[in-house]
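Take this structure first; my questions come after.
This view holds just a subset of the chains, kept in their places.
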Amino acid sequence: MAGMLKRVAIMGASGYSGEELVRLLLHHPHADLVAVTSRQSAGQSVAQVFPRFASDPKARALRFTEPDAAALARVADVVFLALPHGVAAEFAVPLLEAGRVVIDLSADFRLRNAATYQEFYAHAHPAPALLPGAVYGLPEVYRAEIARARLIASPGCYPTSILLPLIPLLRSGLVRPGGIIADSMSGVSGAGRKAEVDYLFCECNESLRAYGVPKHRHLSEIEEQLSFAAGQPVVIQFTPHLVPVHRGIHTTLYVAPAEAFHTAEAAADLGRRIADCYASAYANEPFVRVLEGKAMPDTKNVVGTNFLELAWRLDPRTGRLVIVSAEDNLVKGASGQAVQSFNILSGFPETAGLLGHI
Amino acid sequence: MAGMLKRVAIMGASGYSGEELVRLLLHHPHADLVAVTSRQSAGQSVAQVFPRFASDPKARALRFTEPDAAALARVADVVFLALPHGVAAEFAVPLLEAGRVVIDLSADFRLRNAATYQEFYAHAHPAPALLPGAVYGLPEVYRAEIARARLIASPGCYPTSILLPLIPLLRSGLVRPGGIIADSMSGVSGAGRKAEVDYLFCECNESLRAYGVPKHRHLSEIEEQLSFAAGQPVVIQFTPHLVPVHRGIHTTLYVAPAEAFHTAEAAADLGRRIADCYASAYANEPFVRVLEGKAMPDTKNVVGTNFLELAWRLDPRTGRLVIVSAEDNLVKGASGQAVQSFNILSGFPETAGLLGHI
């Protein structure tokens, strides 16, 4: 592995997730970024499109090209797709056929069930035959599968912030799968670099608003993954909100413990079991931070990093467990997590290229 | 009433709620702002302390004085208290004894139950004898009582955003009083004009964080009022979040309808009953706006105004009712609502001085 280098390419690299992939891969110790594609930026150098990288010799040398799966298949071992859903599948097919590894950041391969895809994305799945072989790229849950995958479906930003806190608790049976509520806030970069009036500075600044109520698309992958963890169908309530920060997702989860806790002793005992459950799930995870004491997650402590932090509180008044998580939607919620999967499937140290930006 | 004028004073006028009261009362058609007090600003004019009002002749002439209940009782008919809890009661007592009307923006008189006050505010109530006579200043619920009150306990910012959406539904029996969750976001002005590191620009900007989990002080008045509405004890889950806007509260509520709706017909029928319930509660209310169609509340549409707007959605997947509300924490959530009570108890038009800032 030492000195080993994978040739990587990014399709759709001119959006916010694409830019973040460029940032992470330009200096990744085991990646050689050989190609980036973008219809609108073709011909320009990475340094021109992203002035932030203007002093980087590699960014000055590398030019965007038109998207061309065959051409990429010739030069890259691994291709990251930062494309819209529907479009991603179209390019994944030839790349996989050419024997390349594909790490897709879109929603195209996140669901096992093509019917669910159709229900939530309003069109037939473009490549249903690939679904069984795709691995949901949540390393804390599917590390072994990622290690041998050829097609990674990197999770959505909201799902990551919801699944990591809930999966260990559902697997252990400590909480009930019914009645879960996830209330999330997202920074505006989650909407992408789209020229739409809704995301203008003056429309977002000093604005707080819910959207996608009550059926946001991300529910499909959230519920599918929670169902796997619970061993039974899980339906949750999910409300995303748009708030005026650039990056960051903050999620507050409301969950019912499997057993009621009517006494201080029962609460303390349940608390110990929850703490143990998280410790056993995450004590050795490099990118999940379970906060202790009075500390509460704050997006400003994870922005720019691949960390997700979480804290939890039992509420003796309501009998509920309240869990709070924070992540950077563009890193752990998108590009950083994709690079984490890349490290795993390539046999590199899982944190390679992901700890320099703390 | 025409041409009638009440002499009003504000104690603790140098904070954000105080400044907002000054803004609303300086040009109120039926108020003559005769005194403002502030220990730290005593001696300075209103125009000096609040440069925003620097061109206003009245703001240039009016000077802050030291807090002195007896002196205020001599010059004012109505005294607004924008003081910390505990301190407010101290000044309310002599003002009421001198026959003045008191509109208190602190938490001191919001609870009927002194024991609850002690539980949530960690000290004995300073004037429990006044509690039975105090009226909770939520005009949409207690208009008649406000009209004849001498002591108004103006509601908290979070409670207003939660009570107005819930009370009509609980009163009508359309929703269950159990299991309610309120998830709120607040702008930083809610923390007051306090020199604390936590509220510095660099600590709040690009930051999303929950706080007061799971037992925020405002729960006490929220639950007391919801219990009155439901006719039975109500305990709710409430999570406030601090987000980087100056003003505004956005609340998302999760509620269980009293009857399940398993069919489209049942959902449509329940929807009609909810719409009717809100229409009968708020169609004639000057400051509550129930949004129609696809519109969703957005704090930027109510900031600077005394409006609260709300929308609701039935979720057939979870069986829940999701309600969203937005208000300006300093206006409908504090000073505007206090002026609304002032108008009512003075016999002025309820919207007097409150519609000029749309």
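Order of writing sets the chain letters: A and B. Residues in each chain are counted from 1.
In this section, a contact is a pair of C-beta atoms (placed from the backbone, for glycine too) under 8 Å apart; a residue touches a chain by one contact, two chains touch by 3 or more.
Since the structure is predicted, the reported quantities are computational estimates derived from the model, not experimental observations.
Participant: Note that 2 identical chains are shown, then give how many the whole complex contains.
Facilitator: The complex in this structure file totals 4 copies.
Quick note on the criterion: only the chains that are shown with their structure count from here on.
Participant: So, what's the distance in Å between the C-alpha centres of chain B and chain A?
Facilitator: 39
Participant: Which bits of chain A are touching chain B when the two form their complex?
Facilitator: 179, 181, 183, 185, 203, 205-211, 213-215, 235-237, 239, 241, 243-248, 250, 252, 254, 296-300, 303, 313-315, 317-318, 320, 322, 324, 326
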